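Working notes for the structure below.
A protein chain is absent from this complex, but the other protein chains hold their places.
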Amino acid sequence: MQGQDLSCIRQDRVLFAQLSLQLHRGQLLQIQGKNGAGKSSLLRILAGLAQPDDGLLYYKAKPLAHSLPAYCGNLCYIGHQSGIHEQLTALENLGFWRAASGLNPADDWALLAQLGLAGLEDVPCRMLSAGQQRRVSLARLWLTPAVIWILDEPFTALDQAAIGLLQQHMLDHLNNGGAIILTTHQSLTLQFQSLVQLELAYRW
Amino acid sequence: MQGQDLSCIRQDRVLFAQLSLQLHRGQLLQIQGKNGAGKSSLLRILAGLAQPDDGLLYYKAKPLAHSLPAYCGNLCYIGHQSGIHEQLTALENLGFWRAASGLNPADDWALLAQLGLAGLEDVPCRMLSAGQQRRVSLARLWLTPAVIWILDEPFTALDQAAIGLLQQHMLDHLNNGGAIILTTHQSLTLQFQSLVQLELAYRW
Amino acid sequence: MFKWLDPYAKSETLYHFCGKLLPYLMVSALALLLLGNIWGLAFTPADYQQGDSYRIIHIHVPSAIMSMGAYAAMASAAFVALVWQIKVAHWAVLAIAPIGAIYTAIALITGMAWGKPMWGAWWVWDARLTSELILLFLYLGVIALNGAFSDRQVGAKVSSLLALIGVINLPIIHFSVEWWNTLHQGATITKFAKPSIDPSMLWPLLISILAFAVLLMALTCLRLRTAILVNEQHRPWVRKLVGG
Amino acid sequence: MVSLVFLQRELRLLARQKADWLNPILFFIIVLSLFPLGVGPEPNMLRIIAPGVIWIAALLSVLLAAERLFKDDYRNGVIEQLVAGRQSLLPFVLAKTFANWLSTGLPLLVLSPVVALLLGLGQAELGAMALTLLLGTPLLSLLSVLGSALTMAADKGGILLALLILPLYIPLLIFASSAIEAASMGLGYQGQLAILLAMLLLALALVPMAVTSALRINVS
Amino acid sequence: MVSLVFLQRELRLLARQKADWLNPILFFIIVLSLFPLGVGPEPNMLRIIAPGVIWIAALLSVLLAAERLFKDDYRNGVIEQLVAGRQSLLPFVLAKTFANWLSTGLPLLVLSPVVALLLGLGQAELGAMALTLLLGTPLLSLLSVLGSALTMAADKGGILLALLILPLYIPLLIFASSAIEAASMGLGYQGQLAILLAMLLLALALVPMAVTSALRINVS
Partner (left out) sequence: MHFQSFSEFLAMGGYGFFVWLSFGATYLLLSGLIAASVYQHKQFKQQLKATIAREQRVKQYQEQQV
C-alpha cells in the first residue's frame, strides 16, 4: 500500500503536505512527531476514516477508491478511543467484534487469560482499570486476520509486561507477512528489523 | 500526611489491605504495580474522592475527618480523566480552574506558550490532539499553590519534550517543599533524590 | 440515642438480631392478618350504605396506611444513613422500598376494586388516588435509581437521597382529602378523639392494620439480612457463616 | 448470522441495564397521568383528548429512550471501528432499531389496556389504539433511530433530536389519532390504518440506508 | 466573586453551543402545536385544555434540556476535581441552575404571548400564565438540576431522570394550571401564586444542598 502527496489541513492549518509513504508486507512503519504534529490525523486518513485534503491512497497499486472493500476487510484500526462498550463484559465485547468482522467463535477465555485478564472476563468493562480496558481493546489484534494494522499509541496505560507481550505479538505478525503502522511516544523495546520511521514535524 | 491500615475492596475483591504509607514535604512517592493492581483506587482514596473500606488517613497528625478543608485546599489531584471541558478553549479552561480554586488571574498566555500550546490558546479543546489536551489539563500544576500533588499517570500521551518539562516542574515543586504522589508505567528520566517507591502487588 | 443504636449498626450483630426476631414477627404477622381478615369478612355486620363491599376496608385501609408508614420508615432510614453515614441504614432503605411498593400496589388495586361498585368507575382522577399513584412512582423511582448504577455503594447512597427528598409527598397524600374536594372518604379512624366508625367494625380493622405493620417489620428484617450478606460478602464472618 | 449477533448484543445491553425497558413504560404512564391533573378530571373531556394525548405520550417516551441509542457506542469508538470495517453497518443499524422497538414500542402496546382504563376509553377505541400503536411504534422507532444517528456527534442532546423528529412525526400523529377518533364515533378506520402501513413500509425501505450514511458522515 | 466566574463559564458554554437555548423553545412550540393536530382544532376545547398543556410542554422541554446538565462535566472529570477541591461546589451548582433557567425558563416566559395566541387565550389567562411561568420555571429548573445530579453517574439516561422528577413536579402542575383556569373563569388566583412562591422558596433553600451531596455521592 502506498500514499502519495497526502496533505491534511485542520482549522486552516496545514499539518502536512506532499507527504508520501509506502508500506510493504513485513514492514513496521513508526510515525513520530511532537504532540499535535498530525500523527493521529494521518492514521485516520490511512484507515479511510477521513479524506485527505489532497493526494491519493493506493492499495496494491490501485487507487483506494476502487479497492475499498478489499482494503477495509484487511485492516485493523485501533485509535485513541477504546472501541469497547463500558456496560458489556470483556467476553461480550470480544464476541461482538468477532461477529462484526465475520469471524468464527473461538476460545476467548484463553485469550483473555493470556492477556492477564483471568478472572475478569465477565465483569462489565467500566469496572476495569485503565490498563485493563486497554488490554481488552487490544485483544482484537489477536482475533483479527487483517494484514494491515494501524495502531494509534497502543502502549498507553499498559504496564511493562503488557507492552512486552504486545510487541512480541507485533513481531509475530510482521514475520507472518503483516504490516503495521503505529505511533507511540515510548520507544520500542524489542528489535524490529524492518522498522521504518517517519518523522512528522510540528508545523505552525 | 499519613495513611494507616488502608484497605480497598472493589467488586468483592480485596485490592490491598493493611497498607500504610507516609509522605513528607519534599518527598516523591511513586506507586507502582501492574495494570489493575489498585493504584488509581489508592490515589482516589488519598484524594478524598473515595472512602477506604478500612483504615484511616491522617493529615498533619490529625485524622482527615477533622482537617478536611485544610487538606483539600492543599491538594491538587489529576486523574485519568482530563478535567477540561471539550467545548471551551484552553484559556477558558484555565481561567475556570483558577477561579474554582480561588486564585487571582495571571498571565495564562505565557503559561500556555511555555507548554507548547502557543497559537492554540483559543481553540476549543476538542480540536486539540490527545497530547495537547493532556498538556492543558496538566497546566493546572503550574497554577496551583497546593502542596500535595496526586497525579495518576501524568505522562500519558505526552511526547518526550513535554515529559521532560513536567519532570523539571515536579523537581522544582519538591525543592520548594512540596510533596507528590504519582503512578506511572514509564520510568522517570530525571534524578529525584527523595524518591520513594511503593509496590502494589496484583492480587487475585 | 445513637449510643443506643450503635451496636446495631455493626452489621454482624444486626444480622443475628434480625434473624432472632424474624420468626416471631413473621408468625405473629400472619396470625394477625388471618384473624383480622376472617373476623372482618365473616363475623361483622354489613354496612348499611355500602353493603358487603365495605369489607374491602380490611385490606384497603391497612395497606394504604402502611404504604405511607413504610415510606416514613424508609425516609427515616435514609436520613440516618446520610447524616451519620451508616451503611446498614442505606441497605435498610433498599430493603423497605419493594415492600412499600407492593403495599402501595395493594392499596391501589383494592381501592380500584372498591371504587367500581361505589363510584361507578375503576379509576377517577381524584387527589388522593393520584397522590397514592405518585407514591408508587416514588417507590419505583427509588428502586430504579438504585438499579441504574453499576457501583452498588453509589446506587445505595443516591437512592437514599431520593427517598429523603420524596418525603414531601407524604403530607400531600394525607391532606389531599382536605385540600381538594374529592370523592374519597375523609379521615374516619385516624381522628383520634372520636372514631366515626362502629366498634364492631373497628376492631378487626385495627388488627389488620397491626398485621400489616408487623409484616412490614418482618419483611424488612428478612430483606435486610440478605442485603447485609450481599454487601458484606467478603467479610470473614459472612464467609464463616455461609461456610465453604 | 451477523445480524443475530448484533441483536444479541443489544438485547444483552438491555438486559444488563435492567430497568431500561421498564422506564419508558413508567414514563408513559406518568405523562398520561399528568394530563388529568393539568386539564381536569372530567371523564368526557378526557375521552375526547385521549387519542392525541396517547400518541403524544408515546412519541415522547420513545424519543427520550432513543436519545442515547448511538451515543455510547460513538464515544467508545465502536462506531468508528464499524465504519472502518465497513461491511457490518447495516445489520448493526437494524439490530439497534429492533431492540429499540422491543424495549419501548412493544411495552406501550402491551400497556394499552391499562391506558384505556385510565382514560376511560371503550372497547372500540381500545382496539383502534392497539392497532395504531402496532403500526405506529415501529415507525416511531425508525424515526428516532434516524434522529439519533443524525445527532450522534452533535454536542447538543435530546432536544435537537426531538426537533428533527417532530416534523417527521406529525403525519403519524394525525392519522393515528384520527383512527382512534373514528373508532370512538363508531366509524371504520381502515383508511387511516392503510396509510400508516404505507408510511411504515416506506420508512422501512429508506430509513436504514439513511441511518448508515448518517453514521458514516458523523464519524469522519 | 467565584460564583460569577462559574456563571460566566456556563454562559460561555451556552453561547458556544449556540442553538442550545433555542432548541427548548422550538420544542415547546412544536409540542404545543402537536395538540391541535392530535386533539382536534375546536377553539373551545383548546382553551379548556390549554393550561394543562402549556405546563406539560414546559415541563418536557425543561426536562429534555436538563439531562445533559452535568454529564459532560462528569465525564471530563471536572466534577471530580471540584469535589476533590471541595470549597467551590455550591457556587458551581447555583451557576448551573441559573444558567439552566436563563436558557430554558426565561425563553418560555418571553414566549408566553405567542402561546396565548396559538391556543386562543385571553388577556386574563395570559397574565396568569406569565405569572405562573415566572414562579414555576425556576422551580422546574431546580428540580431538573436535582434530577440531573442524581442520575449523573447512572448508566441510563433521560428517562430515568424524567421518572424521578415527574412525581415531584406534580404539585407545581396542579397549582399552576389551576391558577390559569381560575383566571379564565374570572376568579382570583393569589392563593395558587402564594403556594407556588412558597414551593419555590422551599426548593431554593433545600435543593442546592441536596444537589451538592448528590454530586459528591456520584463521584465516589
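The chains carry the letters A, B, C, D and E, assigned in the order they are written, with residues numbered from 1 in each.
Methods note: a residue touches a chain if its C-beta (ideal position, glycine included) is under 8 Å from a C-beta of that chain, and two chains touch if they have at least 3 such contacts.
Quick caveat, the model's predicted, so the values are computed rather than measured.
Student: Using the document's definition of touch, tell me which of C:14, C:136, C:156 or C:219 contacts the absent chain.
Tutor: That would be C:219, which touches the missing chain.
Student: Determine which one of C:102, C:170 or C:202 touches the chain that has been left out.
Tutor: If we include the chain that is not displayed, C:102 is the one touching it.
Student: Which parts of chain C face the unshown chain closely enough to count as touching?
Tutor: Contact residues on chain C toward the absent chain are 37, 41-46, 51-53, 55-56, 59-60, 63, 98-99, 102, 105-106, 109-110, 113-114, 116-117, 215, 219, 222-223, 225-226, 229-230, 233, 238-239, 242-244.
The working rule: only the chains that are shown with their structure count from here on.
Student: Would you mind naming the chains that touch chain A and likewise touch chain E?
Tutor: Chains that touch both chain A and chain E, as defined above, are B, C, D.
Student: Measuring between Cα centroids, which chain is at the maximum distance from chain D?
Tutor: When every chain centre is compared against chain D, the largest gap points to B.
Student: Quick check: how many Å separate the C-alpha centres of chain C and chain D?
Tutor: From the centre of chain C to the centre of chain D is 36 Å.
Student: Report the inter-centroid distance (CA atoms only) between chain B and chain D in whole Å.
Tutor: Chain B and chain D have C-alpha centres separated by 46 Å.
Student: I'd like to verify one number: the distance from the centre of chain B to the centre of chain C, where each centre is the average of its C-alpha atoms, in whole angstrom.
Tutor: Spacing between the chain centres: roughly 47 Å.
Student: Could you tell me which residues belong to chain C and also touch two or more other chains?
Tutor: 130, 137, 140, 144, 148, 150
Student: Where in chain E do residues touch at least two different other chains?
Tutor: 17, 155-156, 160, 163, 166-167, 170, 220
Student: Help me check something: in the complex, which residues belonging to chain C touch chain E?
Tutor: Residues 82, 130, 134, 137-138, 140-141, 144-145, 148-151, 153-154, 157-158, 161-162, 165-166, 168-169, 172 of chain C touch chain E in their complex.
Student: List the residues on chain B that touch chain E in their complex, please.
Tutor: Chain B residues touching chain E: 47-51, 68-69, 72-73, 75, 77, 79-88, 92, 95-97, 99-102, 124.
Student: Quick one: in the complex, what on chain B touches chain A?
Tutor: So the residues of chain B touching chain A come out as 10-11, 33-36, 38-40, 80, 116, 118-120, 123, 127-132, 134-135, 153, 156-163, 185-186, 204.
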